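Removed from the display is one protein chain of the complex; every other protein chain stays in position.
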Amino acid sequence: MNTGFFSTDKIPFEGPDSTNPLAFRHYDPDEIVLGKRMEDQLRFAVAYWHSFAWEGLDPFGGPTFDRPWYPQDSVENAKVKADVAFELFSALGAPFYCFHDADMRPDLGNFSANKRAFDEIVEIFAAKQEETGVKLLWGTANLFSHRRFMSGASTNPDPEVFAYSAATIKSCMDATKKLGGQNYVLWGGREGYETLLNTDLGREDQQMGRMLHMVVEYKHAIGFEGQIMIEPKPQEPSKHQYDYDVATVYGFLKRHGLENEVRVNIEQGHSILAGHSWEHEIALAQTLGIFGSIDANRNDYQSGWDTDQFPNNVPEVALAYYHILKHGGFEAGGGTNFDSKLRRQSIDADDLLIGHIGGMDTCARGLKAAAAMIEDGTMSDFVDERYSGWNSDYWQGVLAGGGSLDEIARKVEDEGIEPEPRSGKQEYLENVVNRFV
Amino acid sequence: MNTGFFSTDKIPFEGPDSTNPLAFRHYDPDEIVLGKRMEDQLRFAVAYWHSFAWEGLDPFGGPTFDRPWYPQDSVENAKVKADVAFELFSALGAPFYCFHDADMRPDLGNFSANKRAFDEIVEIFAAKQEETGVKLLWGTANLFSHRRFMSGASTNPDPEVFAYSAATIKSCMDATKKLGGQNYVLWGGREGYETLLNTDLGREDQQMGRMLHMVVEYKHAIGFEGQIMIEPKPQEPSKHQYDYDVATVYGFLKRHGLENEVRVNIEQGHSILAGHSWEHEIALAQTLGIFGSIDANRNDYQSGWDTDQFPNNVPEVALAYYHILKHGGFEAGGGTNFDSKLRRQSIDADDLLIGHIGGMDTCARGLKAAAAMIEDGTMSDFVDERYSGWNSDYWQGVLAGGGSLDEIARKVEDEGIEPEPRSGKQEYLENVVNRFV
Amino acid sequence: MNTGFFSTDKIPFEGPDSTNPLAFRHYDPDEIVLGKRMEDQLRFAVAYWHSFAWEGLDPFGGPTFDRPWYPQDSVENAKVKADVAFELFSALGAPFYCFHDADMRPDLGNFSANKRAFDEIVEIFAAKQEETGVKLLWGTANLFSHRRFMSGASTNPDPEVFAYSAATIKSCMDATKKLGGQNYVLWGGREGYETLLNTDLGREDQQMGRMLHMVVEYKHAIGFEGQIMIEPKPQEPSKHQYDYDVATVYGFLKRHGLENEVRVNIEQGHSILAGHSWEHEIALAQTLGIFGSIDANRNDYQSGWDTDQFPNNVPEVALAYYHILKHGGFEAGGGTNFDSKLRRQSIDADDLLIGHIGGMDTCARGLKAAAAMIEDGTMSDFVDERYSGWNSDYWQGVLAGGGSLDEIARKVEDEGIEPEPRSGKQEYLENVVNRFV
Partner (left out) sequence: MNTGFFSTDKIPFEGPDSTNPLAFRHYDPDEIVLGKRMEDQLRFAVAYWHSFAWEGLDPFGGPTFDRPWYPQDSVENAKVKADVAFELFSALGAPFYCFHDADMRPDLGNFSANKRAFDEIVEIFAAKQEETGVKLLWGTANLFSHRRFMSGASTNPDPEVFAYSAATIKSCMDATKKLGGQNYVLWGGREGYETLLNTDLGREDQQMGRMLHMVVEYKHAIGFEGQIMIEPKPQEPSKHQYDYDVATVYGFLKRHGLENEVRVNIEQGHSILAGHSWEHEIALAQTLGIFGSIDANRNDYQSGWDTDQFPNNVPEVALAYYHILKHGGFEAGGGTNFDSKLRRQSIDADDLLIGHIGGMDTCARGLKAAAAMIEDGTMSDFVDERYSGWNSDYWQGVLAGGGSLDEIARKVEDEGIEPEPRSGKQEYLENVVNRFV
């Protein structure tokens, strides 16, 4: 059955010269990149929320989209939405999708009714997965939209909200497991504060730590094999969010002894809002051993709020995949999720296809450029050479715990060490990158 | 002996009605605030570098100041500089100052000559401390101005620079100990990168961790009793700095097992550049157990570079001291350093006095307001009450490791928990603050 | 009749020592400031939209407030809303309010029905004004919330939207005149673009210019005596807004020959988002002869979106009123509007009172401080003296069009002019300000 919502049910690969807006020009799932099918390297996922549940509101405007599944207040309409969503996944050839509970089911006003509706929809999703071959990259719980969460979920001053959050996470983890989800994500949009004046940081840290422990405990209890991931973001909707960036999440995990259990899902847009490049956050997470997955949506650099746009700048995306590929890709189960939304003026049904096509093509070009950089080796050789002075026995010994300020100071004076700076060659390296993008 | 550089050798306290630009209106060192002399609560320090070594350059302009100790290339002029500096400390009644090696001594071109010059100047400083009663709050090493450090100090790809840095830190720690310094600070202005393209994050993390361990080992070896502190800053001069903010430093310390040995010196300006309020960074450091000391200089919120201005906004400063006082003040040896510089157009000698007077008065008003907030108790009572639901045995048990998602989910369903949100009362609390500032 | 929505119907002035959250501590309407009653200097207005029509949504969350006039889809509920609103105005003793059409009336789905509903509500407002003595500071049209405006109002690529906008503005100007409004404001939240790729700047400039001309023509046609004002904002909701800041609006007005007909309504929050201080925008508008009125709501400096918070920092507000008072206050009919919204967690009815009380007290303190600075004269004397070299006949002649590069170059060489810089005394002046705030 086809709802007829989109003007096509299949986006073909037509190659770089195509001018067909409903074709891929770069994303060819079967092309081999660094020894793997492109589809298996990129592992694209569509976000259910932005593409299907968001109605086009912004802080100064109401809904702009006009969809057959509106209003989103009944299980019946939720089924229409699911029909169209799986048509999108299939048309794009996207192997994965991601969800929140609240995207999938209507809000029926209380926990039990919502849970029943959710369970019903999950069954439908399971059937659709079976039918289409589309899989679940990750599930997550929406603990930020309803007013009950306005002052936090696990970090709420009211333990009843903590309880409600725990129960919601449980049902989302159950659904994720049932749907064969490969990961489970936590994004703490309200885990932070609007003003420090009414906030106890110590208590909230303890609450958030305990909740995360319970998530990990439950994962093991039910035998869920996927990665548990936190998605960092510095602010918005909260004035300050605790999962500010990768470094902050790492400190939190270490503090609570969870650094071997929990990883990060890194969004380009959130990286930018935190003052970092995306590749910084990815490379840092890899260094710290907590890299999990990515959200490939960009932020406008000059809009101070979350713009969640489809990626369209190949040079930026290439650097992200460069670091991902250097560390083995998404071996641990991550992928490339588009936590992207259409601009609210893009109200045509096919705009949903077009936005994803552009994002997928951009990522495909970025991936291929990154693979070429790796195969070329110029960049990593340069870096290795730059640090090669550290490879001597003496300096390896120091790094291993040898030496002391005193001993090294004597060495400086005795040997008359006066280091001569060497060029960092940034422009050269930037030009090397431009050979590939 | 008086150099005659300033138009007065003593800034008196004249009370709030004074219009004398060379008098304090709020800073009365002997006034008792929360049971202590104001001087002992605030523990003001003057930064040697900005006030005496910086010549007024900015990225588009050369020196504007015209000082009797220019050019700063001889030990002789360094002595003139020291004479004037201690006149400033004394005139202000500032109990402390802070230094880098490179502020105090000329650059004579190689490590040994610089070390000799430094040792000579340290003797002079020791004598001046003796004579004036002014003390050293903290010392630090300048590992960022000379071109040898352009690609990092401990994180340099060249281990010779690491060695040079270690030797420099050693001499600065020695000088700090000799001068009775109460703390030792590390600010890593070049510990970061200009481009990730030429950078190995893992190696640099390891190098920086080892250096910090050596600092701590040396502290214990020489019996230095003061706090070792890192000063976070997100960027500038580097594109990215590793000690980004308090949370990042905490993660780094945990990673290297140093969280009980090293604390943070928190600057308002750096907090702002990292996207945080100053009080956030202070409260977070206290929560994490790593609060050490403060730099009380603000940043223009709208200038994207480090403006290092004297504090002048009492409401902002009051909230910082509120958190400091709530956690026992500077019990562990910290203080209020002015890492502030005059605007480069403020070229009169007395502008140095006037800038500090304004900063000290602003801090004095902020401190008194903070003390009044604490004595009043409205704010902290509100926060305690807000979280009081967590004080039950059940929820304390959960926080202590009890419960599970499963158990709590059952509780939610069984008890029909549907939490009702309560007002966060932000405007009320802001109005309460305004009763005191 | 009292709806009982608030816990009090009158906020008394109790003086600075009061701890009553429902009393003014600084705003005493009858106190004389620079020769006028404080009420007549400040001319406070409450914004109907944020306080009554906004339901607490943010980009990640739904409504949090729970008001007796929800849902806002009937004329009946609009009347309940009006009842409570005038109770707020009266309780606060706010002499003015401001409105958009869409705040006051429900959306009944088409222009004619909406106009009828609007007319009906306007009658009710007229009666309430009569009854309470509360007046209208300004009216404005909401040309940004409905999806028809998603691509602009007057700048829409579709002339039908231009037409719809013109018709809406006409009805809002009519209502403003009927209600005795003292000004009419245009805020162009969608007059800009989301992407330059689909935008013709020249066409949109022409459209916007023509609309503003028609507004001015209509003002004269109906004999409306108040100021027409544009409210600048740089972005949000649009990626770029044409009325970016005061300087940009001035250029637009000059381009279209409207600089003597149209002025600006300057919001602190929008000033901050545009990279300026509020006092800069005010002083610039005064210099350019287009200062009209203010919106006294601040923005969080570190949140990149519009936070519309009640003002609470007295030093900032004092500098704004300093410039306003120096140029004669709100002589031309402007006032102090609170385009402020409660934080969405502030869900108690009385929070609406408390937010406004804090804002009004902050402005009252700021105004009094500003008046004291003016009476003191130190600051303006300093500025006059600083430029006094320009008062000579020679330099006045140059400014009047005399001299030439050639002549002045000869003068420099002949007279050997080598200017000696003089201190800008910024820290001194900041300390002077702190004597008053």
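Here the chain labels run A, B and C in written order, and each chain numbers its own residues starting at 1.
We adopt the following convention: a contact is a pair of C-beta atoms (placed from the backbone, for glycine too) under 8 Å apart; a residue touches a chain by one contact, two chains touch by 3 or more.
Only a predicted model underlies this, so the values are computations on that prediction, with no experimental measurement involved.
Within the entire complex, contacts from the absent chain reach the displayed chains A, B, C. Contact with the omitted chain, checked across A:Ala85, A:Leu179, A:Ala285 or A:Leu342, is made by A:Leu342.
Although one chain is not drawn, the whole complex shows that of C:Phe24, C:Trp138 or C:Tyr244 it is C:Tyr244 that touches it. Across the entire complex, the residue among B:Phe6, B:Phe24, B:Phe144 or B:Trp390 in touch with the chain not shown is B:Phe144. By the touch criterion stated above, the residues of subunit B touching the omitted chain are 56-64, 144-147, 149-151, 189-190, 194-195, 235-237, 239, 273, 300, 302-306, 343-345, 347. Touching the omitted chain from subunit A are residues 19, 21, 25, 64, 272, 275-277, 301-302, 310, 312-315, 342-343, 345-348, 351, 354-355, 357-358, 361-362, 378, 421-428, 430-435, 437.
Touching residues on subunit C toward the chain that is not drawn are 110-112, 115, 147-148, 150-151, 156-164, 166-167, 169-171, 173, 194-203, 205-207, 210, 213-215, 217-218, 221, 234-235, 240, 244-245, 247-248, 250-252, 254-255, 274-277, 279-280, 283-284, 287-288, 319, 379, 382-383, 386-387, 389-390, 392, 395, 398-399, 401, 403-406, 408-409, 411-413, 416-422, 424-426, 429-430, 433.
Criterion: only the chains that are shown with their structure count from here on.
Ranked by number of C-beta pairs in contact, the top chain pair is A-B. Inter-chain centre distance (subunit A to subunit B, centres taken as mean C-alpha positions): 35 Å. In this assembly, the C-alpha centroid of subunit A lies 40 Å from the C-alpha centroid of subunit C.
Shown for subunit C are the residues that touch two or more other chains, namely 64, 302, 343, 345, 347.
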